[in-house]
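Mind looking over this structure? Questions follow.
One chain of protein is taken out of this complex; the other chains stay put.
Presenting subunit A:
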Amino acid sequence: MRIEKTSLKMSKQQPTQFINPETPGYVGFANLPNQVHRKSVKKGFEFTLMVVGESGLGKSTLINSLFLTDLYPERIIPGAAEKIERTVQIEASTVEIEERGVKLRLTVVDTPGYGDAINCRDCFKTIIAYIDEQFERYLHDESGLNRRHIVDNRVHCCFYFISPFGHGLKPLDVAFMKAIHNKVNIVPVIAKADTLTLKERERLKKRILDEIEEHNIKIYHLPDAESDEDEDFKEQTRLLKASIPFSVVGSNQLIEAKGKKVRGRLYPWGVVEVENPEHNDFLKLRTMLIKVDNEDMNKDQILLEKEAELRRMQEMIARMQAQMQLQLQGGDGDGGAHGHHV
């Protein structure tokens, strides 16, 4: 019996094509990827995206544009005086979207109040606490007895919005990214890109990349295309990687431009088209998101999980040791007055 080598790339398989079962030596497990695919599609995907950035950078508009939905139908924007009192909030909205039979359970975690205060020293404590909490919860559920319906609310990816109005990263940007780069995959995004000319955009991107390197910030890196991929795919991956950080424009308004209706922003001097790659990197960001919503990102996550688990084990051991110490001391000195410390 000859065992055939097959490539397990899901994206290349066509679900309806079966190899002729009469071929000698054919067992049939070449159909496995199709089965996995079908089960995944039935089960649906889960993705938690966190968006962080100052108010007014177009985060909500971009999310709505990316997922062609309206995540914030009854939004009230607070005034400056109200912002003075507020601390950073965490708001998670979940939406179920479906495209060609594939279900996606998307959770967007918003962080209103970030970067608003006059003193932003504490503004990322809440966010980090939230991320840690999700990890803890998942770990706890996974170690539990009933593991059938674990909900994965861990933050898979964080879009960090950089203001296009500055000359690069601000001290707050650097501090925040350094605080979370080991916990979450960071995708830096330059918002409201239509405020920049092409030259300014290139300059800003380069400046940001330089600063990221200078401060040793770890951002999410798309995996390189493998050597057996076709040239087009390799080229696409190369282009994608070269455009980071993506500078995007979001909009769900349909504007008439060049005879057709496109999503865009209408200015007196012209129309900025969201899906035009010459105008901004929206399409690139969307492509990356699709690539991201699969194994690659999760591998990093598994590693982080294991680290968290290890940490937890260490803490438990430390606690047990401390307990033993106390009991020993209790036995020598007071003889039972301390009782049992749990």
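Everything below uses one rule, namely that contacts are C-beta pairs under 8 Å (C-beta built on N, C-alpha and C of every residue); 3 or more make two chains touch, one makes a residue touch a chain; residues count from 1.
Please note the rule applied: contacts and distances are computed from a predicted model.
Enquirer: If you look up the hidden chain in UniProt, what protein name do you find among "Phosphatidylinositol glycan anchor biosynthesis, class Q", "Pyruvate dehydrogenase E1 component subunit beta", "Neuronal-specific septin-3" or "Guanine nucleotide-binding protein subunit gamma"?
Expert: "Neuronal-specific septin-3"
Enquirer: Specify the residue from the set A:Lys83, A:His215, A:Lys234 or A:Arg286 that touches the hidden chain.
Expert: A:Lys83
Enquirer: I'm checking contacts with the chain that's been left out. Which of A:Lys125, A:His140 or A:His167 qualifies?
Expert: The missing chain is touched by A:His167.
Enquirer: Of the residues A:His37, A:Arg137, A:Arg207 or A:Lys241, which one touches the chain left out of the display?
Expert: Candidates A:His37, A:Arg137, A:Arg207 or A:Lys241; residue touching the omitted chain: A:Arg207.
Enquirer: Considering the whole complex rather than only what is displayed, give the residues of subunit A touching the chain that is not shown.
Expert: 54-57, 77-81, 83-84, 116-121, 163-167, 170-172, 175, 192, 194-195, 197-198, 203, 207, 265-273, 278-279
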